[in-house]
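Only a single protein chain was left out; the remaining protein chains are all shown in position.
Then we have subunit A:
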Amino acid sequence: MENGFDPDLIYAIFKRVWSRKTREREANEDVEMVGGSEVGIGTSKRNRPTTANSNALKLSCELIKLFVAEAVNRAAIIAEAEGINTIEATHLERVLPQLLLDF
C-alpha cells in the first residue's frame, strides 16, 4: 500500500488518450461536414474534453496496481515451483493468458 501510481501521472496519460480520440473524432466529423449539412453549434459542445474526478483516478491507479501485482505474484508462484529465484520471461508466459482474461 505504501507505493503506487501517482494519480496525476495516470490522469496525464488519460488526457493524452482522450485528446487523441477527440482529434480522430473531429477528423471524421470534418469529412461528414464537407458532404452533409453544417451543424456547427452542437459539435463544439459535444467535443468538450472528458474529465475525471479524483476518486475515480485513485481507483484507476489501484486497478493498474492490482494488474502489476497479479502479474508478478502469479509469475512468482510459477518460478517458485521451478525452484528459481528470478522471474524469467517463460514464467510470465505461463500466466499471461489467464492474466489478460482477468483484466
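What to note about this one:
Operating definition for what follows: a residue touches a chain if its C-beta (ideal position, glycine included) is under 8 Å from a C-beta of that chain, and two chains touch if they have at least 3 such contacts; residues count from 1.
The rule we apply is simple: contacts and distances are computed from a predicted model.
Per its UniProt record, the hidden chain corresponds to "Centromere protein S" from the list "Ubiquitin-conjugating enzyme E2 2", "Centromere protein S", "DNA replication complex GINS protein PSF1" or "Vacuolar fusion protein MON1 homolog".
With the whole complex as reference, residues 1-7, 9-10, 12-14, 16-18, 20-21, 48-56, 58-60, 62-69, 71-73, 75-77, 79-80, 85-89, 91-92, 100-103 of subunit A touch the missing chain.
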